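What follows is one structure encoded as structure tokens, with my remarks underneath.
The complex is shown incomplete by one protein chain, all other protein chains being positioned as in the whole.
Just so it is clear, A, B and C label the chains in written order, and each chain counts residues from 1 on its own.
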Amino acid sequence: MSRNLILGTGLSSLVVLAALISFIWTPYDHTALNIPAKLQTPNAQHWFGTDHFGRDMFSMIMVGARTSIAVALLAVGIGMSLGVPLGLTAAARKGSWLDELIMRGNDLVFAFPSLVIAILITAVFGAGAVNAIIAIGIFNIPVFARITRGAALSLWEREFILAARVAGKGAARISAEHILPNVANLLIVQGTIQFSLGILAEAGLSYVGLGAQPPTPSWGRMLADAQTMVSFAPHLALIPGLAIILTVLGLNLMGDGLRDWLDPRLRVART
Amino acid sequence: KDDITIAMQLEPPHLDPTSAAAQAIDSVVYVNIFEGLTRFMGDGSIVPALAESWEISEDGTVYTFKLHEGVTFHDGSAMDAEDVKFSLDRARAEDSANAQKALFAGIDSVDVVDPLTVKVTLTEPNGNFLFNMAWGDAVIVAPESIENIKTAPVGTGPYTFGEWVQGDKIVLNRNTGYWGDQPALAQATFKFISDPTAAFAAMMAEDVDVFTGFPAPENLPQFEADPRFQVLVGSTEGETILSTNNKQAPFDNVKVRQAMAHAIDRQAIIDGAMFGYGTPIGTHFAPHNPAYVDLTGNSAYDPDKAKALLAEAGLPDGFETTLHLPPPSYARRGGEIIAAQLAEVGIKAEIINVEWAQWLETVFKGKNFGLTIVSHTEPMDIGIYARPEYYFQYDNPAFQELMTTLNSTTDPDKRTELMQQAQRIISEDYVNGYLFQLAALSVAKAGVQGLWANAPTAATDLSAISWSE
Amino acid sequence: MSLLQITDLSLSIHAYEILKRVNLTIEPGEIVAVTGESGSGKSMTALAVMQLLPGGARASGSIRLDGQEILTLPEAQMCALRGAAVGMVFQEPMTALNPVKTIGDQVMETILIHEAMTPDRAEERAREVLTRVGLPPDRFPLSRYPHELSGGQRQRVVIAMAIALRPKLLIADEPTTALDVTTQAQILDLLKGLVQEYGMGMLMITHDLAIVADMADHITVMRHGEVVEAAPTQRLLTGMSHPYTRMLFAASDHRVTLPARPSPAPLLKVSEVVRDYALPRTRLFARPGHHRAVDHVSFTLNRGERLGLVGESGCGKSTLTRAILGLEPVQSGEIRLAGQPVFDGKRANPEIRRRMQVVFQDPYGSFNPRHRVDRLVTEPFHLLDAPPTGSGRSDRIAEMLTAVGLSPDDAGKYIHEFSGGQRQRIAIARALIIRPQLILFDEAVSALDVSVRAQILDLLAQLCSEYDLTYLFISHDLSVVRTITDRVLVMQSGRIVEQGDTEQVFSDPAHPYTRALIAAAPQLPETGARQA
Partner (left out) sequence: MLRYSLKRALSLTISLAIASLVIFAVIEIAPGDPASFMLGVNAQPDTLAALRTELGLDQSKAERYVSWVTGMLRGDFGTSYTYRTPVSQMIADRLWVSLPLALYALALSTAIALPAGIYAAARRGKPGDLAVMGATQLGVAVPNFWFAMMLVLIFAINLRWFNAGGFAGWDKGLVAGLHSLTLPAIALALPQAAILARVMRSALLDILGEDFMRTARAKGLTRRQALWRHGLRNALIPVLTIIGLQFSFLLAGSIIIEQVFYLPGLGRLVFQAISARDLIVVESVVMLLVFAVIVVNFLVDLAYALVDPRLRSRT
């Protein structure tokens, strides 16, 4: 295991741990307002200080991790569960109209920046964490479809696939039995990367108000709330920012490390 | 220096004050481009404008306005009684798009006596008539300019329309042919900066000279501490209330509404959401109005009492409802605080952030809401409680009766008494949660003088503004 | 003074010892061949001379070029030598050229780096050199890109770049391995001619002993990073002193004895088969053209017969294989196994599919790296209606693994735990496990080292007697086909141009193409090794 993998896994598990612990314990109730105690800088009672409503920032960061992780994870889940089968199908039917249809569909979705998808979705259904998940998830579909198709295509050229066809197996069976396990590593690595991109995207959406709604804490919204106060309470912006950076950094390092560890030959198209 | 850049939060959708409710229109054009028969002053008083003087008939139903001589529109045409008749008739017409048609509802006829005299006949006496005629919705427009009024307004005011860069700014130039005194500033640029951070940044960077309706109260202490700037804190006509859907269970129970009123800590909201700016109110009335009664005691912060009231109402475990929050920070921040305070007594209010358009659709028109926070910025608008179809759906015949009486009363003392009575009724009925009177917060460069501190109506009276040496 | 003198060259990459005290000398005008099995250190020796070793390599000993010590030469001076004093030709012409630069630019570059001259003059020189290597600019303009040339033509460009400045030493690392026999013969001729004409010394690296014997003045045999034997060609061929050399030569000309074939009874009948590939449309709305990969091929394969199929790369051998296996539809013609068509309408006929199996070329790509041997070997069970389970299954696996010379314990291992030769054995076991009536071998031994190849050929011969195999053996290697088949088909551009008994065809080829093929294939001269 490389240094990257250890450091990355360490950072990511820290965040996951914080999120998990927040279910049973936070130093303070993250929704409890205490206006007289607002805008405190980090101190012994409030390790990360308090926000403009006097809420404990440490507790909010912990619970915010929950939101970030849940949104990003579900978005990756949507992307994978739709994108991977599409990619496998396209590869299995390479050159057919189905392949063409899937890939053109992918290109089309790809042409919509994630934020634009989010704008469209929220224009219809209103802002909320679920819609953020859907927006980021939709954006993930072509990512996974492409990467799956690309890897699967090169696998379809391999002789062991030919051997399986000689053994009478059909495309669906071969995809499930031979292709999927061999692209799994790649998908895990890409999944980590999309996960980190998902965290960034969630923060961005929440920042512009299209993500999780109050009182659900979200790092992006904490930043939005902090914006007018950076000049006199910089910790309000610094702390959620660092939380995002460290999480994303951890996941990226983990992704890189995983890639090297699982298969040094795999090359992932990083976007 | 004879030009100024004034920033405000909202950009007008267009520039016709007589066909939209948007306050932002008045903020730019009122008494700058367009003038009415009467006008508001910074202290809220009503003074003659295009009407030099007027006479009121004995029975209070006929107003004869004497117009100023030599007034011309910006296009050079003369402003005369025909124009007044045209403007008022247009506003009260069947197909009128005027947002405040009620202002003109009592007009029976408008007659041109001579080019400088107009006679307005009312169906019944209206103590508010001169006040009504001061509104931006009642300004005098030129018939031939109606076509393009939304993008190229032509009025009689001291400033002419220059250019409009949508999404950015509107420029006004001094009207050298103005009938009154020439204003000090030759040019004024209105910039639209809705984002609180950008507002702060623009001010700090001295990109703008004045910011009226500064959206980030948390930043005011910094401006106060900075000798480059002055901060003006005044009052607005905006009663910020927790509007309650009176027809929806359990809000149809006055006990529940009372419980909510006691669950709310106004000071915490003013401190938390407005950073201390704002005056607590206990009813729907502006505290700076002489007729105001302080009724905050009716709804003092008392969570235990709130819980007891809820129990009495048969809801010992509280209930769930929705809290729709439009974009301004008084609503968004205030909403978060209120939700937390309500949660303390067991009321779970789900926050739903909405854009104004959605708010109008679901809350205002659809009446599909539990609670919402809005600042009602129209002056003297307690009359909305007499409209049972109004979105918070308060239906009290006694109150409606009272309002009818008020409208036909001209005697000032009698009016004051009636208004105080009205304040008490809605306060004791806990129609809505009364939070605070929105403060008028302006930041300006130290050298700017003549700014209105208070905002009796949405306006930026440019002719009053000048630079000190 | 020798042109190149390598003395006691040792090389390690990180902790691995790659070369051990290698000695080698080349005189001007001399061709020295280095041979040996894969991984023996041939390429590393050449790269050490070029000082283009991979990162982490540390060399000791001495390499003198024209008396000048190279190992200690600063990089800047080494750059001046490369391309000017030493030229190098690599194995893979497909990738040795920069795809985004014209061939003219790439040849001119060698010239311009080392000699100051106007681009016009350099272009002139480039033309000359390209003409010399057989790419006259009137037919192959300098503005061509590498992808517009065939493999042999690209290799000529690479050679042109290497000899543009008439280096004293030319290093060729497997220059013809990627080419087919006829092209290979042309390139070898070209190299030989250049050496004579320019008086260059040449270090020729190849694992093909026939080429070595044919080209080299001097042979060096390497194994595990050591030189095991070095001698002038004639002397080495007649008196091999090291057992490894003897083994190598014996293995590269390995002959097996096949059991007698039974009386002819048709098993596979291929009649008038045509297979077209659609080409990309040339114009948007034009009908797409097609490329005929298999062109009216007909032949019969009898039960118990071992049939060979030879032909150069791209002539359609693999395409035919896939058609027989029923993996791809054919455009016309018919393929019948035991009287039944392989294709049942448009789909493959499962009844027939289960009677055929195949062994592919690449021992590394033929297996799903994520499955264990037992699962890999039993994959064809999918074709059976009632595949054996439980102990029946493990017995079959054990039997097959034993039959191909592996141990039943190997069933639990993953494929990466096996060498190339062992993998090919597993591939054979997989093909045999459902006892097919017909096995297709598509270049099944082409990727293997000579010694391993010899073992696999032995295994095949042995299995023939044990299991009465019927197979179609596809290879471009004539010597292999000659020993492992009874009858042979010769294929050129999708057509069968000649067929007949193997010995008959090889000793008395009727078709000119067959003759050219046999003539071009380098032949190992008779040596004393064969008896060993």
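The definition used in the following text is that a residue touches a chain if its C-beta (ideal position, glycine included) is under 8 Å from a C-beta of that chain, and two chains touch if they have at least 3 such contacts.
Everything quoted here is computed from the prediction, not taken from an experiment.
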Shown chains touched by the chain that is not drawn here: A, B, C
Sole contact to the chain not displayed, among A:A152, A:A203 or A:L258: A:A203
Absent-chain contact - pick from C:M50, C:A126, C:M356 or C:L517: C:M50
Residue of B:D3, B:D195, B:E344 or B:E417 in touch with the missing chain, whole complex considered: B:D195
Footprint left on chain C by the chain that the document does not show: 50, 52, 75-76, 79-84, 86-88, 90, 92, 95-101, 109-110, 113-114, 145, 147-148, 158, 161-162, 280-284
Interface with the unshown chain - residue positions in chain B: 11, 13-14, 20-22, 94-97, 99-102, 150-151, 165-168, 191, 193, 195, 197-198, 200-202, 204-205, 207, 327, 355-358, 360-362, 364-365
Missing-partner contacts on chain A, residue numbers: 104, 107-108, 110-116, 119-121, 123-124, 196, 200, 203-204, 207-208, 220, 223, 226-227, 230-231, 234, 237, 240-241, 244-249, 252-253, 267, 269-271
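Just so we're on the same page, only the chains that are shown with their structure count from here on.
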CA centroid of chain A to CA centroid of chain B, Å: 45
Whole-Å gap between the CA centroids of chain A and chain C: 47
For chain B paired with chain C, centre-to-centre distance based on mean C-alpha positions, whole Å: 88
Overlap residues in chain A, where contacts from two or more other chains coincide: none
Complex contact set, residues of chain A against chain C: 158-160, 162-169, 178, 181-182
Chain A contact footprint on chain C (complex, rising order): 322, 325, 327, 348, 350, 353-354, 356-358, 360-362, 365-370, 379-383, 427, 430
Complex contacts: residues of chain B adjacent to chain A: 196-197, 200, 216, 218-219, 221-222, 268, 271-272, 332-333, 335-337, 339-341, 343, 351-354, 358
